[in-house]
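Every protein chain but one is kept in place in this view of the complex.
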Amino acid sequence: MCLAVPMKVIEIDGPIAQVEESGVRREARVDLIDGVKVGDYVIVHAGVAIDRLDPEEAEKTLRLFEEMLGRTQDGRS
Amino acid sequence: MEGLNELKSPNLIRQLAEQLKHMVAPPAALMEVCGTHTVAIARYGLREALPEGVRLISGPGCPVCVTPQDQIDLFIALGSVENVTLATFGDMVRVPGTTKSLEQARAEGADVLVVYSPMDAVEAAARRPKQEVVFFGIGFETTAPAVAVAMLEAERRGIGNFSVLCAHKLIPPAMAALLDSDVKVDGFICPGHVSVIIGSDAYRPVADRGKPCVVTGFEPADVLGAVRMLLEQLAQGRSEVECEYARAVRPAGNPMAQELLARVFRAADARWRGLGTIPGSGYELSSGFAGFDAARKFDIDPPRSEEPAGCRCGDVLRGAIDPPECPLFGEACVPRAPVGSCMVSTEGACQAWYRYRRAE
Partner (left out) sequence: MSEDRVLLAHGDGGELMAELIERVFVARLGTGDPPGDDSARVALGQDVSSCPTRMVFTTDGFVVDPIFFPGGDIGKLAVCGTVNDLAAGGARPLALSASFILEEGLLISDLERVVESMARTALDVGVRVVCGDTKVVPRGGADKVYITTSGVGAVPEGIDVSGARARSGDVVIVSGTVGDHGLAVLSVREGLEFESPIESDCAPLSEMVTKLLEAGPSVRVLRDPTRGGLATALNEIARQSSVEIEIDEAAVPVRGSVGAACELLGLDPLYAANEGKMILVTPAETAETILEALHAHPYGVEAAIIGAVVSSERPRVLLKTALGTHRILDRHVGEQLPRIC
């Protein structure tokens, strides 16, 4: 039920945006996010975009994991 | 989104799992408090990847499961009122109330509408002006904003035949109550989407009580990474709030959503199945939105509520036992004939353990 899916904003009309992911399109309210733009990725839950998804942070998490895998437990790489 | 696709890579998942499994870690009990985490852990068999001595406990993170019996009974009873349409998330339909479930009520003639978003319930009210549409407002801080938006929309459009039976619950007070309980928890996997709204800083009080917190996403890689981060904190004697789900969660959360919540709701004491009454742990409608309160709008006697005999959902929800320790689990209580809500709800710990059970 906390299902929330990352989707891309493709159109905005006032508080409502068309969002899309893998060819699925839905409507979502975007008025809880400041300055949302076409091209932004947002997390949609129960018809409402609850916040943006930051692609840079996604990359950082990936690098964090790569680093985690790269080092042994005592901190040596 | 490219980073996301890489996070889903089976290779990454396997490597993280391998590394975690061989980690030398202190024995620890880590608790998640989000139904979506419960399912992700069960579905991907992530317990297989835990180092020896480390346990993952499921806490009160299933919104359907923590809703107390009397609120469920009240909602079902509203279905017998003339011209009422009950609107609810799908999960609620099969939950057994004291005398019947919504599914059974529907078979007896109640008008039950399953919706994926509270806005759908508002639209239904707009389309059927002679029906009173009552939406069951369950869910945590992730869902409450959507319900708030729906009420604002109903207000804006002058839709008077829409109301909400408000049963929302708040996670941080529940975590505090868990720390005061007899259940031993060494660290928390914090809910990703609740945290989008409330921010990772919301868990500082828990960390200050000596329990590491990691705000976690929902991909298997997210959970594996977060467990490792928690175990590293424990090994190093730290108890901090870390954010594994930084791509979606900010320290202060979503201020606009928080402002909306403060406008439409106010915190109140709330009863949780399994945890009893926790101060300030639920929402009721603020005075400006009292007109939407279904509990006030309809004058019906609250029905007599009873927990099902032998059901140990309460103990499962507070993490005191794992589902298989309930004597009813898998025998008298199975998905096709559930006794308690933990087996009915798709995010319930019992259903997750049962459906995704391992082949020994």
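Think of it as A and B in the order they're written, each chain with its own count starting at 1.
Please note the rule applied: contacts are C-beta pairs under 8 Å (C-beta built on N, C-alpha and C of every residue); 3 or more make two chains touch, one makes a residue touch a chain.
Here the structure is a predicted model, which means the values were calculated and not measured.
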item	value
Among the chains presented, those that the missing one touches	A, B
Contacting the left-out chain in the complete assembly, out of B:205, B:280 or B:335	B:335
Among A:3, A:16 or A:64, the residue in touch with the chain that has been omitted	A:3
Per the touch definition above, residue among B:22, B:43 or B:296 touching the missing chain	B:43
Where the missing chain touches subunit B, by residue	10, 13-14, 17, 43-46, 48-49, 90, 93-94, 103, 116, 220, 335-336, 346, 355-359
Residue ranges of subunit A at the interface with the undisplayed chain	1, 3, 5, 20-26, 44
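What we mean here is this: only the chains that are shown with their structure count from here on.
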item	value
Gap in Å, rounded to a whole number, between the CA centres of subunit B and subunit A	21
For the subunit B and subunit A complex, residues of the former touching the latter	1-4, 6-7, 12, 15-16, 19, 23-24, 34-36, 62-64, 89, 91, 116-120, 138-140, 142-143, 145-146, 149, 191-194, 196-197, 217, 221-222, 225, 228, 244-250, 254, 256-257, 260, 345-347
Subunit A - residues contacting subunit B, complex	1-4, 6, 8, 29, 31-34, 41, 43, 45-48, 50-55, 57-62, 64-65, 68-69, 73
